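This structure is in structure tokens; I'll ask about it shortly.
Showing just some of the chains, left in place.
To keep things simple, chains are lettered A and B as they appear, and every chain counts its residues starting from 1.
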Amino acid sequence: MYSFANDYSEGACPKVLKALIETNDVQEAGYGLDDFSLETSNIIKNILENRNVDVHFITGGTPCNILAISLLKSYEAVIAAETGHINVHETGAIEATGHKILTVKGRYGKLNSNDIIRVVHQHGDEHMVKPKMVFISNATEFGTIYTKEELKDLYKTCKELNLYLYLDGARISNALVATGNDMTLKDICEYTDMFYIGGTKNGALIGEAMVIKNDELKPEFRYTMKQHGAMLAKGRLISVQFKALLENELYLENARNANIMAQALKYIFKQHGIPMYIDSQTNQIFPVISNKLLEKIKTKYLVTEWGKYDDERTIVRFACSWATKKEDLEEFFDDLVHFTEK
Amino acid sequence: MYSFANDYSEGACPKVLKALIETNDVQEAGYGLDDFSLETSNIIKNILENRNVDVHFITGGTPCNILAISLLKSYEAVIAAETGHINVHETGAIEATGHKILTVKGRYGKLNSNDIIRVVHQHGDEHMVKPKMVFISNATEFGTIYTKEELKDLYKTCKELNLYLYLDGARISNALVATGNDMTLKDICEYTDMFYIGGTKNGALIGEAMVIKNDELKPEFRYTMKQHGAMLAKGRLISVQFKALLENELYLENARNANIMAQALKYIFKQHGIPMYIDSQTNQIFPVISNKLLEKIKTKYLVTEWGKYDDERTIVRFACSWATKKEDLEEFFDDLVHFTEK
């Protein structure tokens, strides 16, 4: 069985693994106070061209979202798309910290200023929660991306309405190398208050790098990390990997492979007349496959069934990663030809 | 200024006040262990024809909802209508106890079995919360009511899906005496796991009577009450009032006056060609009023603006209560004639 089910099926990408091996015997301070963390924070600040941001290395995406939103006061709420990861796939982790998620419909996982303005206007007194943060993801849960103009506009609206803009960057590298992207990490930092650079889904074994730009959100963040169990004794585990990912833009290289492979897969499906549910630009694609064909595919491949399209067809998610090889696609192509023969 | 803004503008209804005065000097045990609480619990059990329910007297509707939902495990969620009080008007009180509210659109504040089945089917694994309770209100936030058949069906579905059915009865008495109602308190007890009988909006100064039927929800409820600050030192304050409300069905009498007055008000609006946003059967009505007329009404009356209907008109809530008098309506009628004259 070969897995297209997600982008975290393998261990670490080779250079990340190599960095772990090479640094393994060095003695380092615990809890994120190691030299690698310091050094890697500096690399990130350089990339962002902003020395004033705070950088923290966190165990995963859900912990990042928990930490960011738990900075709000108890009656402050976060606005998110109905399809946002925090609203659907985090087992109520945000509500478990006491905060309400105010959902808006969105368009293929994306929000715009009107969505936000409407929610804020609906919440006017102390009988309702007070919207205070906007949660977006880039790439979104549907593989779509924001343009610079869109992000800039969201940020402007947030500042006018006194809201924080927080960006979930689990697949930020995939967004940055996607067709149609016109942003850099520096731009994302400029037009958000807080965001994270995803490692787990881009070649690391574990870990994300949280970037806090807004001064109001910085104080005592390490208390919040520790309290939520998101601070590792061997914090080096994450910083060493990020150092490797950032060197020579490996994070972009990994993401580029994932995107190219996914787009090639999309082309393969289109050649077979199989349509896409959404025209994703990144490393996840969503073909609409007949149930009959899907059964055949599943004899040899692991995929993620995203939802029912109609009685005959299913929306399926195929994900590629740094580890997906041209040969894997060629074999899938051959199999698809075979599966679709009468 | 006369207020139609809500059904809690006055103090207590006369018989309730009288009961408070008459019992004021009696020494009683604190924290709901007074004789009045015991006695009134028994009266409620008799009305419900069920000796096995637990009865607790609580400070208000939001505390009732907090307590009920906080009985769930942290990853268990409550299903409610988008318009449900817990989702809109309780400042995130439910989320503050750690629980997610899964919303469905509903119809004028009401849920049906399909709504529930769909939500349950969408939540299948540990990456999502686990639906465990259904929240409904009767009368709803729109003044509509459930029929016995509808409630029975919801309860059946809940039992099949292993969910608790909890009913917010802030205006339960208004539902019980509404045109179209075919239920008694006993029926409501039979077809729910837990519900409360509202006092505050039906002539009491403060207080609601929580009824717990399902054995799983009973243990140590007083711990939960105390922890959430919903247990009064002078618990008698609530039980004395409820005893008076239950005597000679005063609770139904109060609600009947409120409903009749509201329906008469509806008739007055209709005579002036003013349509209703929703055809409510209870003590709240929702006329759609031109902004020009509304301004005139507001010179003499307090009302609640429910939302914008279109650029020219506003949805307004008028509420009547045990205290609304025929004379109040007559005066309003005269004023309306005057306001609508050219």
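Note that contacts are C-beta pairs under 8 Å (C-beta built on N, C-alpha and C of every residue); 3 or more make two chains touch, one makes a residue touch a chain.
It should be emphasised that the depicted structure is a prediction, and the values quoted were computed from it without experimental measurement.
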Assembly check, 2 identical chains modelled here, expected copies in whole complex 4
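Convention: only the chains that are shown with their structure count from here on.
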Given that chain A is a copy of chain B, what angle of rotation, in degrees and a multiple of 5, matches their CA positions? 180
When the C-alpha atoms of chain A and chain B are each averaged to a single point, how far apart are the two points in Å? 42
Looking at the complex, which residues from chain B come into contact with chain A? 74-75, 77, 88-92, 95-101, 126-129
